[in-house]
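Heads up, this is only part of the complex; the chains shown haven't been moved.
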């Protein structure tokens, strides 16, 4: 019922606002016996850290995690794992606290709760996503135990797009793509596309504007059987997970919206035998059939809107319904989709870790 | 944890296979005092009924619902409402029970459970969605109490598309669109588009093939405050709800994947005063900000893949990993997106009814 947690067995709960002493996450349901250190988590947190490059938010925080509980001699004990991340930077929004911010949550929070903690965006701040990345680091360790890896990379911003024919050719080189992505400050595995994206971003910056983007996710082949039928489909939980990330506006699995123009004979993935294993010739379904993983790599995409907080003057209303002009007091990410890459990767890992554990109860 | 229910306060649980005596749904958490009859539910069930026209599945069942519990003197009592729908038609899949069906769930169910009830597709059959429509009829009564209505219509099949500029012009005529949609056997509110769609469908039929499609959903303006932050965002629950429907491959809110090419200054919906009410000039966000409804109409889209069961011969494997040719023994829907319209509408209504109830606890 509560709105701050996610997952059924591997369950995360986040808390904290960007202006408080710290934000944090409690992971409940992590199996005992998994090796885990603060460095494992720090490694992941570094990826989404603001200030990683000139194009994301200049907010500079080290984001070194503190594990408060659930670990004994560097192993999980089965007890809840609380991870704290201290807040070091505090943006003041005092001067604009009475203004409705276009396409931002302060209006809806006020409507819902009658109160809005305006400092640094309160609970609606994207800073909450650091907690997801921390939890994702733990989920990834569970996946690694089963030899599963996931990767989220930047596919598109504005009209610059990197196209990989993942549906038609499911046998891509995961390790290579991962290595290239991790080297890129934009999480874009293609050097040429990255260059064009940087040019576009500089253009946007000069305009005091922001831009949207699309993230693509692939994985190594999943074990078949993950996900539960009907309402806990792997696809449904992934959709919810990604739409829970601030600014997500679209989600596709496999061929996604393209399916509208496809015929069954074009879209159906035929079963074939490859090295004595049942696989499909194509992967139009993105690795999920009837909500359950079919043994192929997971493949999905998500769209993120442009940062609503822009440098330009915007017309708006204040709390007394008077017309006002809004000028954001501090600068923000040019393109949320860049920094969302590690968050998307974390959420996918969390959904898969949960599905792996749930699947232990499917047969007698 | 269980995978056959959906919702937090207004909670539905479905059961049954297409080959058993009946399928059914239990609605728990429906407030007491709501007037409800079997006819209210039958009215909705008629919409998705197979055999409604020549282009959907020829399976002919009356689908008259039986309310088993939870009603006293035509009012809900607060007790769980069980609605049964008897199965009258039983397709036999005996002859293909050993074949993996391309892009269908029989392979993944087998992998997960070690068992597959092959009759009529077992639990994976789209017949389960009749239960959602029945539950949606109850949810719609809760919405009606708050003057909320939702509508799902067919936007696109193949290259035939009906375009409504709902983001740019949020003040469309809901009632008119609803009336036109309900008159159309394809749930397409535009006569001209419907005609082209029918031509396309006949073409597909001749080819013994099937085709995908896109459904669009709009609502009357929602009260602001629906949806809970972070992991129970209205958008996240809608994404999960729609991706829980068989064959859903994509989901968008507001401008969806278009946002990748939009700048913040183009995408931001500015707050203005209209008839003394705070509204937004545009509705690019689809009526949801930071996961919470902002008082504008809900606007979303979902893509459905072509029916995997087609008349054409398909190469596949059997359970012994031998190559075989598959020929489906009975005919199926040409375009799942048509019959999915009332199901999408029902799921959206269920999410909104749940959010309305949850919102009762947001303030002291």
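First chain written, first letter: the chains are A and B, and each begins at residue 1.
Just so we're on the same page, a residue touches a chain if its C-beta (ideal position, glycine included) is under 8 Å from a C-beta of that chain, and two chains touch if they have at least 3 such contacts.
All values derive from a computational prediction rather than experimental measurement.
Visitor: Full complex copy number, with 2 in place?
Guide: Here the complete homo-oligomer in the file comprises 4 chains.
Here is the rule we go by: only the chains that are shown with their structure count from here on.
Visitor: Within the complex, which stretch of subunit A touches subunit B?
Guide: Touching subunit B from subunit A are residues 1-6, 8-9, 14, 100, 102-105, 107-109, 111-114, 123-124, 128, 156-159, 204, 207, 209-214, 224-225, 228-233, 235-244, 246, 248-273, 276, 278, 280, 284-286, 289-295, 303-310, 312, 314-317, 321, 323, 337, 358-359, 362-363.
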